[in-house]
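Input: one structure, supplied below.
One chain of protein is taken out of this complex; the other chains stay put.
== chain A ==
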Amino acid sequence: MARTRAPELTLLPSEEPLSLLREDGSPVEDSPLAMPDDDVLVELHRRMVIGRRFDTQATALTRQGRLAVYPSSRGQEACEVGAVLALREQDWLFPTYRDSVALVTRGVSPLGTLTLLQGGWHLGYDPYEHRVGPQCTPLATNTLHAVGFAHAARVKGEDTAALVMLGDGATSEGDTHEALNFAGVWRAPVVFLVQNNGYAISVPMSKQNAAPSLAHKGIGYGVPSVLVDGNDVAAVHAVVRDAVASGGPVLIEALTYRIEAHTNADDASRYRDSAEVAAWLARDPVDRIEAYLTSRGLLDTARREAVAAEAEEFAAHTRAVMNADVEPDPAELFEHVYATTPAHLREQAAALREELA
């Protein structure tokens, strides 16, 4: 499909979410978005399959006691993968606790991704190596880090954009509004991707927001806004790609659904009914891209099996590294509080050493 020019970004999001693929996988002919190239679509599919398998594996590891907790992003693969693969090498990702699939898509190792949830340490990777900030547990605080980071890039004359991920609940936090305002005033190259999965733990959208959409929240800050079908990986990829290319702030609301509970510790049946979950299962983002690729002759049985085998291998690797017992060094407690260890921490480190001797 011929690539058309990216549409002009406007403050007012569309009434209906932008899409490139219908729920049955057939293409939307009159979409204002340009369809990603075939090789990109094939890669998006591959990473979604690997991401989903990784997510399932992480959930299983929780049941085995290897992870303290795991917030699944099953059903949100189009957002996780579509957005991350739209970033350029030099761009930065500021993820939340639910964005583990985004991390592995960015190249962070399974162990690095899961260290936080495993309890070995608060972070298992070097942010500078992958250009990925620490997964943020407080809601919306990472939006401001992304704005500051992007502004600094501009001050330094670097062509770097920051993509910050947040959920629907986080749009109610004050920091989201301060970040949108700062980004609007500074014209910072930052992309806010709101994954609206319907619930902030148990609180539904109807109790979270009175605006026509979460994307509408950009209007008051002068930040161009896009509403996109979050289960359409081609569309998510296209809007993030265009937002990064715009060089300014963009707010994207991706409409999606969290198939699993908030975390393994949550009982989702207390606040949503099974018919709703079933309806969203029928809009599966992986099935959709598979149907499209198959119809285009870009995915056959052999390719499908090869991708599935690769995903299995990734899951097996994840299991292997996570099944090793972790024994963090207690001495490290005192090493990273300040650049140099002050006297009172040296005393406490010595006391702990003695206690352990």
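Simple rule for what comes next: contacts are C-beta pairs under 8 Å (C-beta built on N, C-alpha and C of every residue); 3 or more make two chains touch, one makes a residue touch a chain; residues count from 1.
We adopt the following convention: contacts and distances are computed from a predicted model.
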Inset, instruction - Have a look at "Spore maturation protein", "Maltose/maltodextrin transport system permease protein MalG", "Anaerobic dimethyl sulfoxide reductase chain B" or "3-methyl-2-oxobutanoate dehydrogenase (2-methylpropanoyl-transferring)" and point out the UniProt protein name belonging to the hidden chain. - result: "3-methyl-2-oxobutanoate dehydrogenase (2-methylpropanoyl-transferring)"
Legend entry - Residue, one of A:61, A:79, A:114 or A:146, that touches the chain absent here: A:146
Legend entry - Touch with the omitted chain, as defined above, among A:63, A:88 or A:122: A:122
Legend entry - Hidden partner interface residues of chain A, rising order: 121-123, 126-128, 133-134, 138, 141, 143-153, 155-156, 162, 174-175, 178-179, 181-182, 185, 332, 335-339, 342-344
